[in-house]
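Structure first, then comments.
With one protein chain withheld, the remaining protein chains of the complex are depicted in position.
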Amino acid sequence: MNFKRDISTKTYSGFALSALLVLTILNVLLQNIPGKVERAGEKLLELNAQEGVANAVTTVVVYFRGFDTLGEIAVLFIAALGIGLMLSSHSKVPHKEESNFILQKASKLLFPVIMLFGVYVMIYGHLSPGGGFQGGVIIASGVLLLLISDQNFEIPHSVISALETFAGIAYVLIGLIGLVVLDRFLGNFLPHDISEMGMLFSGGIIPLVYIVVGIKVGSEMSLIVQNLIKRNDDD
Amino acid sequence: MIETFLSYLNQNSTITAMVNIGSMVLFFIGLFGLLTHRHILRIFISISIMEIAIFLFFIGSTFNKAFTAPIVEEGYTNIAVMNDPIPHALILTAIVIGMAVFALGVSFAIEYHKLTSRTDINEMNEMGES
Partner (left out) sequence: MTGLIILSTFIAVIVVAFAVVVQKSLPDAIILFMGVSLGSVVLFFVFQAPDVAMTEAVIGAGISALIFLMALKHFKEER
């Protein structure tokens, strides 16, 4: 273990002492918790039963804290914008090696299964663990598989651009319609009966919003992955 | 002998102590890697290990052996013994944002390497320090 930055023994001993101090303080503080702690989630679990959605985490992410999800999508958009500014150019040359025979044949078999699984995870987000973020990234990993096995495969930039724009505008439009109808941004204006809990068409606007989030995340991650693989030839 | 050891491990206070000690040791391993490496990509890996340690600490401190997952199913309809859904939503957002910042930092490192072909953080001195 030869680390090339010299660190004296005083730093190592100070490190170990601070680690011990943090561990003892944490253990002492967290052992003396009173018997019944009030959780913030109990009231939310009861409110969730009125929306008619089986998965409680989906309701918290999309409906009760829907504005935070809008901010998170904005952060992802800025990151994809920064990567696209720096790493893309107009003259793209495919990478020079030809891939393996097994990889070429197997990726054509695996790609439809991965896409189907990604769409399934995205649509059933309100009934079982899953949702928009997970399904979108699964779709992007399927696109990555095709990109490394085929030399001439490329998703045209206009298609990704159109998908991303449509999804972003649809999210804000759903929120504004809720503001007009129910006097609340992202209000639930579609019918949501509690007797339909567990069916596919339940919960009002919650599955719609999660599908829109999934489309946006999937197209952005595909753009990031495509910019990192294709190289330009002028350096 | 084995049964007493297993039943000692199953108490709530022991599980809380294990979660605290384990996640803090992981955090300090990541901090150690952050301070002693020179290549810039290894610094990013160490920051990512520190983030994983914080997520484990957060979710492990709301764990109770009698609770189940917060999803309503056929045989699990009792709301009073369900887990808390708010920390799960917070950690979901934190994981996605951590990945986005990470990808942007890696693309910065690639562009810098193309311009000056240096990856050592002691040599990145355009300001003129020695």
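Here are some notes:
Chains: A and B, in written order; residue numbering restarts at 1 for each.
Quick note on the criterion: a contact is a pair of C-beta atoms (placed from the backbone, for glycine too) under 8 Å apart; a residue touches a chain by one contact, two chains touch by 3 or more.
Every value quoted in this text rests on a predicted model; they were computed, and no experiment measured them.
Residue A:137 is the one among A:44, A:62 or A:137 that touches the chain missing from this view. Not every partner is drawn; the one left out touches subunit A at residues 1, 55, 57, 129-131, 133-134, 137-138, 140-141, 144, 221, 224-225, 228-229, 231. By the touch criterion stated above, the residues of subunit B touching the omitted chain are 6, 8-11, 14-15, 18-19, 22, 25-26, 29-30, 32-33, 37, 39, 41-42, 44-46, 48-49, 52, 55-56, 59-60, 63, 65, 67-69, 71, 83, 88, 91-92, 95-96, 99, 102-103, 106-107, 109-110, 113-114, 117, 119.
Convention: only the chains that are shown with their structure count from here on.
Subunit A and subunit B have Cα centroids lying 17 Å from one another. On the subunit B side of its complex with subunit A, the touching residues are 13, 16-17, 20-21, 24-25, 28, 32, 35-38, 61, 69-73, 79-80, 82-86, 88-89, 92-93, 96-97, 100-101, 103-104, 107-108, 110-111, 114.
The touching residues of subunit A, counted against subunit B in their complex, run 3-5, 7, 15, 19, 22-23, 26-27, 30-31, 39-42, 44-46, 48-49, 54-57, 59-61, 65, 68-69, 72, 75-76, 79, 82-83, 86-87, 128-129, 133, 197-198, 224, 228, 235.
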